[in-house]
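Below is one structure. I have some questions about it.
All protein chains but one are shown in place.
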Amino acid sequence: MADILRGLMDFMAWPSPLFMALGALLGMLFGFIPGLGGAQALALLTPVTFGMPPNQAMAMMIGAMGAVPFGGSISAILINTPGTPQNAATTFDGFPLTKQGKAGFALGASASSSVMGALFGVVVLAVLIPLGKPVVLAFSYPEYFMMAFMGISVIAVVSLGSIWKGLAAGVFGLLLSTVGYDPVTGSVRYTMGFEYLYDGIKIVPALIGLFAISESLEMMIKGRDLDTGNKAIGNVGSGVWEGIMATFKHWWLFIRCSVIGVIIGIIPGVGGSVSNFLAYGHAVQTTKDNPHFGQGDVRGVIAPQASDTAKDGGAMVPTILFGIPGSVETAVLLGALILHGLQPGPKLLLDNPTIVYVMIFALVASNVLAGVLGILGARYLAKLTLLPVKLTSPVIIALALMGAYATNGVLEDVILALVFGVIGYFMNKYGFTRVPLVIALVLGTMFQQTYHQTISSMGWQGFFKRPISLGLFLVTVVMLVTPFIKARQDRIRKAKKEGEMYEA
Amino acid sequence: MKLKGNAIFELFLIALSAGMFIVSFTYNPRARFAPELLSVLMFFLTMLLFLGENIPFFQKRMKFMNQRGFFTKTESEGDNRARVKEQSSSGEPAQSEPRPASGSGSGAAFKENLKLIRLLLWLILFAVMLRYVSYLITVPVWLLLFIKLESERSWLQSGLVAVGMGIFDYVLFAVLLRATF
Partner (left out) sequence: MTPKRIKRHSAIALLLIFMLLWGAGCGSSAAKDNAGKDGAGAAGKTVDFPTKDITFIVPVSPGGGYDTYSRILAQYMPKYLPKPVNIIIKNMPGGEWNIGLGELNRAKPDGYTIGIFNIPGNVVNQIMGASYDLNKMTWIGRVTDTVYVGALSPKSKFKTLEDLKKADEVKVGVVGLSSTAGLGSLIALQEMGIKAKFVTHPGSTEAVMAAIRGDVDYVQYPYPTLKKFIVDSQQLNPIIIFYPERHKDLPNVPTVKEAGYSQLLDVVKADYLVGGTPGIPPEIAKILRDAFQQTMKDPEVMKKMEEFGQPARPASDEEAARIIADSLKVFGKYKDLVAQNQK
């Protein structure tokens, strides 16, 4: 308790809050720009914080880390491009809302669910530090596999339009994820002689292509502005307050999605790329009253954002308990701690408990700050969607391609983004949803590797002998089967009513 | 028989999966397990789509191809309308009536393809410029030209956007990120 107080005092000591605020602004900016994310923000801040005492340095770095998920949701909602891969699911309903002229509403919902999710994550972190160890140790290869499996089966649930095209897109994504090093034997596949492809198709440029580039291409070719459908064109920024309240209105969904985020954060190596899909799929699955997911349902914004920020609190558990980074961001953070002479891992909590609490407070504060800024700015940000497409599209393209380029400074990333831009454009044009492709591409490698890990260390029985793995498997099966049965029942009922079975 | 755009795209996917299937045999047995399985699956899925959508013979016999996504289970009227609007606005001919969309639209489709090619050339220009001149020049110059020539806006507008983005890029990438590319 005394440590918590001392941590709070340390965090409040000037100029730590200032550095936290600067970090948060930077984090929001990096989150917003597709291609740049938390890892880049932290890598940038590492040399800047060299000269600072550890408390201030951590306040600044965690400040940046905490604000990234919300920053990324802004571009997901406004320009249909996830600012970071973790925001991919936010585009599914965030952008349709923008198309309907409800950008302010979506931004408000994203801000409030992000802030509340972060608070939830941190509270769980504080409670869970003593219990974290068994949780971390309970998840092994089969559980990882089942989580990837669960994430991939979300495809069946979220495909709009033809289910067959959705499945084809998903299989296409899985097939593309086999490019590069085979995770088992280390031989390379489908690289066509390019060294660049050895590590497989990189997610960030692929996302930039599939979303930012293909969306801009389409809008320019159609020559239609974003809000042509919207009569009350001056009102895009309104509804921010309703958006904020939406999180509270759907508080039970919010809590469930935050729990998903925290649990996935705790498990090292799974990370945010799964949690947002699982939360989204969960929301789609469990919503009974009047769902219109994929066409602008605010619950489709709340769910991934809540799990995204809640995950950050969870990711601190393995970092603090084991010295094992739970995500790319925490990996950079661990490097920075070492440079400041702090040894991450179990000893940190014993030797330097205050710094741990400074990190926790900074995480909360930066999320609150980002959320408040987002809420204040939402109505103005929303107005951006009213600008003519002929002006915004080239800017989005330039920004997105530069973001792809800046992550590693290699031109191949730009070319990959262009290729995926064309693929995404045609997929969209011919009724293949891009969502299954993204989910499969992100989770494919993990799916494959954990499968082989399980087989080689435990045999196929490993999947079903362990209670958590078996439980996850059953949940997935139920998730896949129920809508099918329900749809059938609905159809039969409807057929009875109309007196005809099929009308194609 | 004249092939429509979606048929060409589906043929492309079929060819791709077949190609990947064949290539996978050059890998060792453990490494080719996943790609082999997936490419076969993909081959049959896309084949099914191609036949069901484009060959009238199969179209009549594969009604199940019209199965919609699972989660839009409430087939209320309002919902349906929203989806049709969504699809037609995203360029896909509404699936229940695929025929009439093609006939009158071939001129428009040609224009659309032409525009796509032009835009792709612009994008390739961006990549080429990135390769040979610094991004600090690429971004403003490309934006200036694009907005003036492609978007047909005034020099003033394109100039303002170009300068603004140029400064933003300079501050973000050169100053903050110390980018050395």
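Letters are used for the chains, namely A and B, taken in the order the chains are written, and counting of residues starts over at 1 for each.
Here is the rule we go by: a residue touches a chain if its C-beta (ideal position, glycine included) is under 8 Å from a C-beta of that chain, and two chains touch if they have at least 3 such contacts.
Being a predicted model, the structure only gives us computed values, none of them experimental.
The residue from A:32, A:141, A:405 or A:432 that touches the chain not shown here is A:141. Considering the whole complex, the residue from A:125, A:221, A:301 or A:332 that touches the absent chain is A:332. Against the chain not displayed here, chain A makes contact via residues 22, 25-26, 29, 39, 42-43, 46-48, 50-51, 137, 140-141, 181, 183-187, 195-196, 198-199, 268-269, 322-325, 328, 331-335, 338-339, 341, 343-347, 373, 376-377, 380, 408-410, 445-446, 449, 452-453, 456-458.
Going forward, only the chains that are shown with their structure count from here on.
Taking the mean of the C-alpha atoms as each chain's centre, chain A and chain B sit 23 Å apart.
Chain B contributes residues 5-6, 9-10, 13, 17, 20, 23-24, 27-28, 30-32, 34-35, 38-39, 41-42, 45-46, 48-49, 52, 63, 65-75, 79, 82-83, 85-87, 89-92, 95-96, 112, 115-116, 119-120, 123-124, 126-127, 130-131, 135, 139, 142-143, 146-147, 150-153, 157, 161, 165, 169, 172-173, 176-177, 179-181 to its touches with chain A in the complex.
If you check the complex, the residues on chain A that touch chain B are 26, 29, 33, 40, 44, 96, 156-168, 171-172, 174-175, 178, 182, 184-185, 187, 189-190, 213, 217-218, 220-222, 224, 229, 284-285, 290-295, 390-391, 394-395, 397-399, 401-402, 405-406, 409, 411, 414-415, 418, 421-422, 425-431, 448, 452, 483-484, 486-487, 490, 494, 502, 504.
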